[in-house]
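Report on one structure; see the data block that follows.
Only one protein chain is missing; all other protein chains are in place.
Should a chain be cited, it is by its letter among A and B, assigned in written order, with residues numbered from 1 in that chain.
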Amino acid sequence: MKEELFVSGRDIPFIDPVLHIWHWQIPLYLFVGGLAAGLIFFASYFYLSGKEKEYPIAVQVAPFLAPIVIVLGLIALLLDLRHPAFFWQLYTTIRLDSPMSWGAWTLGVVMPLSVLWPLTYIYEIRAYFDGKIKLAVNIIDWIIKLKNRYWVLEWVFDFSVKNRKAIAIINLVLSIVLGVYTGILLSAFNARPLWNTSLLGPLFLVSGLSTGAATIMWMAKDHHEKITFSRIDLLLIAIELFFIVHLFMGFLASTAVQQEAAALFLGGEFTAVFWGFFVMGGLVFPAILEILELIGYKIPISIPAFFILFGGALFRFIMVEAGQITRYLY
Amino acid sequence: MRYAMAMDTKKCVGCSDCVVACQTENNVPHGYCRDWIVENVDGTYPNLELELRSERCNHCDDTPCVRTCPTGASHIIEGGIVKVTHVECIGCGACIQACPYDARYFHPDGYVDKCTFCDHRVAKGQETACVAVCPTKCLYFGDLEDYNSPVSKVLRERKWKVNAPEAGTKPQVYFLI
Partner (left out) sequence: MKKTSRRDFIKISALGAGGLALANPVLNWVPGFLPKEKTPVDESKAKRFPTFCEVCFWKCAGFTYLNEEGKIQKIIGNENDPHSNGRFCPRGTGGVGMYYDNDRLKYPLKRVVENGKSTFKQVSWDEALDFIAQKMSQIKKDHGPESMALLYHASSGSYFKHLLNAYGSKNYAKPSYAQCLGPREAGFVATYGSGVSSPEPTDVKNTKCLVLIGNHVGENMHNGYIQEVSDAIDRGASIITVDPRFSTVASKSKFWLPIKPATDLALLLAWIHVIIYEELYDKKYVEQYTFGFDQLKAHVKNNTPEWAYTKTDIRPEDIRNSAYEMAKAAPAVIIHPGRHTTWYGDDTQRSRGIAILNALLGSYGRKGGWYFPETKKVPSYPAPAYPHPHWTWKDITKPTYKGAGTGISNDLIKATLPSATHEHKIKGWLIVGTNLLTTIPDKELTLKAIQNLELMVVVDTMPMEITGYADIVLPECTYLERYDDIRSSQHRYPNIALRMPAAEPRWESKPGWWMARELGLRLGLEDYFKWKDVEEELDWKFKQMGTSLAEMQKIGVKMFDKEKDLYLQEGEERFFNTDSGKIELYSLDFEAKGYDPMPVYTEHKQPDPDFYRLIYGRAPMHTFGRTVNNPNLTDLMDVNSLWVNPKVAKIWGIEAGQEIWLKNQDGVISSFPIKVRVTERIRHDSVYMIHGFGKMDKRLKSYGKGIDDSELITNVKIDPIMGGTGMRENFVTFVLKNPHNEEVKA
C-alpha cells in the first residue's frame, strides 16, 4: 500500500486539502468577459461588414449590455482580491508575461470603448426600450440630458459618431483579445493540469461568442436577425463540442496528472455536472431546440438562449472549480 | 550566486522543527506555514519504506509565480530567491494558482506570503532558520555556484531528486535519497 500524508504544517485555509482560492468571483468574471467580448465582436463585425440595418439589435442595441456586464465583472474581480486596497498596483506596471496584467489592461481599454459604442446609438437604444421598460428609458433620457448640458460629453458623443468605424476596428480586435484572454487566464497556469492546454483559449473564445450570440438572438425582434444568430449559435456550439472532444483526447494522451484531471470528468466528481448540465443542458439541448425552430417548429427563442447563457456560465464555474483540484503533488 | 537547499530524507525524522522555527522566526501566523513535512510509506508489512521530506518554496529557476504576477509584487532577488513585496500584492491569487508546489498562501492580512529562504538572515551570513534549528542536520543551504558550499558538496556526493520535475520549473530544493 502506498500512503502519503502531511506530517505537519499543511492545513492552510483555501490551500489544503485542495486548492480553493478562487470562488464564484473569477468564473463570473470570466463569463461576463466572454459575454461582453461576444456582444462587442458581433456589433463591430456586422457594422464593419455594412450590415448595420440588417442586424440592428446586434449592432445598435445589444452592445449597451457590454459595459454593464464588464462593470459587474470588475466588481467581481475586486471582490476576489484579498488585498484590494492595493488594486491600483495593477496599473503601475505592464507585465507582458502575466495574463492578469493583460486582462487588467485589456479591460481598462475595452471599458471606455464599450461605453462609447452604445453612446453613439443612444437614440436607437431609447427607441428599443420605449414603451417597454420605463426605467431604462428614464435613465437614457437622463444621460441625454447630461450630454446636452456638458459640452465635453457632447464633444465625446459627436467624436464617437464620426469615428464609429475606427472604434469598430479597435473593438473587433479587443473583443477577440478579451475573449481569448478569458481562456488564456486559466491556461497560463501550468501548475493546474486541467488548465494546462492551449485549447482553453479558443474554447473560451467560442463559448463567449456563443453567449453573445444567444443574447442578441434573445433581444432581436426581427425574425431574420433571430434566425441568423440562431444559425451562428449552432455553428459555435458545433465548434465547442469539437473542441471539448479534442480537449479530452488531448488529456488522455498526456501526462499522468492530466489523465487524472480528465478522470474528474470521466467518472469522477464532475462527470454528471459537466456532461449532464453543461454539455447536454447548455449545448446539445439548446442546439436541438434551435434546429427544431429552424425547420419550422414554433419555439420561444428565449428558451435556447437562456440555456446557452446558463451553460456558458456553468462551464466557467466547472472549469475554475475542477482546475483548482488538479495538481502535481500530494 | 544561486542559493539552493538540499534535504536529506535519510536523516529527517519528521519532527517539524523547521516548521515551527520558521513560524517564530518569520511571524508566520498560527494555522499557516511556509514549510511542511510530507511522509510517504510504500510496501507491505514488514517490507516497508518510509520517506520524510521537509518541503518549502523551491525558489525555482523558472518561476511561473513571478511570471503570472500582474503587479510585479512577486519578484526574484540576488541568488534566485523568490520574494513577495507585500505592499505591491493585490491578493489576486494568480501566483498561488501558478505554483505546482502549493508553496504560497494568503496571509490573513490579505497579501501572498511564502518562504523567503530567510534572506534577512542569509544576507548577514547566517543560515536560514530551518537549517539552523534542524536537530538531525538534514537540511543544507548554500550557493550552488560556490564549489565548497555545503549544498554543492552534498549534491556532488549523494544521489538526489527534486519534486515534480515534470512541472518544468527547475526547482532548487533537492532531496537526498
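What we mean here is this: a residue touches a chain if its C-beta (ideal position, glycine included) is under 8 Å from a C-beta of that chain, and two chains touch if they have at least 3 such contacts.
All of these numbers come straight from a predicted model, not from anything done at the bench.
**Q** Can you work out which residue in B:38, B:52 or B:98 touches the chain that's missing from view?
**A** Of these options, the touching residue for the absent chain is B:52.
**Q** Taking the entire complex into account, which one of B:13, B:77 or B:177 touches the absent chain?
**A** B:13
**Q** List the chain A residues touching the unshown chain?
**A** 1, 3, 5, 7-9, 83-86
**Q** Provide the residue numbers of chain B that touch the chain removed from this figure.
**A** 10-11, 13-17, 19-21, 23-27, 30-31, 33, 41, 43-46, 48-50, 52, 86-87, 108-111, 118, 120-121, 124, 126, 132-138
Everything that follows uses one rule, which is that only the chains that are shown with their structure count from here on.
**Q** Need the CA-centroid distance for the pair chain A / chain B, whole Å please.
**A** Each chain reduced to its C-alpha mean, chain A and chain B end up 38 Å apart.
**Q** For chain A, which residues count as touching chain B in their complex?
**A** Touching chain B: residues 1-16, 19, 21-22, 80-84, 86-87, 89-90, 92-93, 95, 97-101, 103-104, 188-192, 255, 257, 324, 327-330 of chain A.
**Q** Given the complex with chain A, which residues does chain B contribute to the contact?
**A** Contact set of chain B toward chain A: 14, 16, 19, 31-33, 35-44, 52, 64, 67-73, 86-94, 96-102, 105-106, 109-112, 163-164, 166-168.
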